[in-house]
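Below is one structure; the comments refer to it alone.
Of the protein chains in this complex, all but one are displayed in their positions.
All chains are identified by letter, namely A, B and C, in their written order; residue positions are counted from 1 within each chain.
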């Protein structure tokens, strides 16, 4: 019943206004770029030093000196610019981006974000630019499955994993719902077709209310590739 | 008996080592550039955003977009670079210059510098980059007449004018002497030909000792123009 | 699905882009075609960051047009305080500037600031040049405050929190943010990317980053992609409006 990752990306893309400067976190959020509606010009920032990131190049035109933050080959669109890391993080930390879309392990009802370490992590700790983006960007959107693979909720009263930043998440897009983080806690704006508010509450680890004009979360059928 | 301003400039220029990055304060210190000995390559910094400042251009090639900190037309030598003000002051405040030569109203025996305001000033207060240069540059040299026009000493136990920075001056070049600022106070290294240490002391408002190998301050006869 | 009824607040761009969407273009285009468009919305009481070192890089025409625009009670941050009766001096002469923050108000011909200050008609705050520059950068970079040796132990450091690091006293400086930045560059493109000319670069890149609304006057405008991405000095993210003002002969 829920959306797949491309559909969540598609749903987020619908809400990004024309002319926005946007950073897409590494991993699932990168998919959002593929679904920007026709006619909107969005400037994508990559924290390793470029604005105006374009799609990946054909294999034979890859250049390892032109990468994104996920260290994958990308292209630059006309109007793009290169700059150094400190200037790039000045943009991030100084609040010059309009929006960032970040993956999440957990989100609390006060907007705390945990997305860089879990307590069960056996990997080395690795934070990258996550704390800079979360703390510095005026509007932070989390993109995540509503529950972890074992079914435990990711939207919680309080995060149990180490925080990335406190009180920063404005909205969460999941496979099941679009949820705003408000002074009154989580407020569902859209719920996936066929699911009741109570069913969503069962999958949410904090108090959840519904917006007055609660909508239905839908997305077109999308292949694995960009739609 | 004393040196004229060109001769003081000449004397300073002899001591600037090949390969140095140097900022020359507005006014009298600018003369130093004219007397760099043949064969030395010195890179002049101007705080309004260039390294590699060259001599003034012929009248018909002046461009008001290429100025020095004194707002006079200059040129750029091969190897020079332009940059913005914040980067320029990063160089200054971060200690990247080797040396700056600044004018002075007063210098104290502990190296305090007063060169931006006098208490009798009827002009508006104006500090420019003086405090940045004085506080940030590893080696600060003062270039000044030994006494003010009314004969009062400029080298003092304590400055009476508002400070530019405390404890920063390494050496003073005057028309009468070359004087180091040391933990033991003012130490004369060179005194102008024909003047005794006691005569110099009469013109100095603080304790003054002589270096073991006290030398004679001399400079060639120089015209008004560069020699 | 495209027609979600209540487009949420945050999906609007944060900054004042595409004010002229009325002309029907779908692409980002920060180029405006009149002083009115360039200066629209500047309010009384604004803090205006101004580029330029002397006349090099000074947005003279924008400053003069700001007289017509009408905003009053302005706080201006500028390295110098104008000269002659043009540019910043004209704005001050028109009585629009309540306060000026600068490092060096004295230039040959800085008569207007002299007169206004003597008459008690303008407030003057003098600060070290590098401190002004770094404070603007701090505003741009999201820095709450920073410690610097510059001005420690001097009259200009009095009253500032002082703290020792590495054996030297440092003063705490706070960010200096503008409501508006007015600057002059050489070339601006459709996305607001800017390049400069020689030492006219000076404060331009810094003021561009440090204000909510950044307005650039440029000698020439070009389309996106016409500036080499390696040589862009001010990326367009910092710039809201670009107005071509032909360079005076």
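Some notes on this structure:
In this text, contacts are C-beta pairs under 8 Å (C-beta built on N, C-alpha and C of every residue); 3 or more make two chains touch, one makes a residue touch a chain.
It should be emphasised that the depicted structure is a prediction, and the values quoted were computed from it without experimental measurement.
Residue in contact with the omitted chain (choice from A:65, A:150, A:198 or A:212): A:65.
When the whole complex is considered, the residue among C:142, C:157 or C:204 that touches the unshown chain is C:142.
Among B:25, B:111 or B:136, only B:136 touches the chain that is left out of the view. By the touch definition given at the top, chain C reaches the unshown chain through residues 134, 138, 141-149, 163, 165-166, 168, 170, 174, 195-196, 198, 229-231.
Where chain A meets the omitted chain, the residues involved are 46-50, 63-67, 71, 76, 82-86, 89, 92-93, 117, 123-132, 135-136, 162-166. Seen from chain B, the chain kept out of the figure touches residues 14-21, 37, 39-41, 43, 45, 50-52, 76-83, 87, 89-91, 93-99, 136, 138-139, 170-171, 180, 189, 213, 215, 218-220.
Rule of thumb we're sticking to: only the chains that are shown with their structure count from here on.
In this assembly, B is the chain whose CA centroid lies farthest from the centroid of chain A.
Distance between chain centres (mean CA atoms), chain A to chain B: 56 Å.
None of the residues of chain A touches two or more other chains. Shared interface positions of chain C, i.e. residues touching 2 or more other chains, are given as 137.
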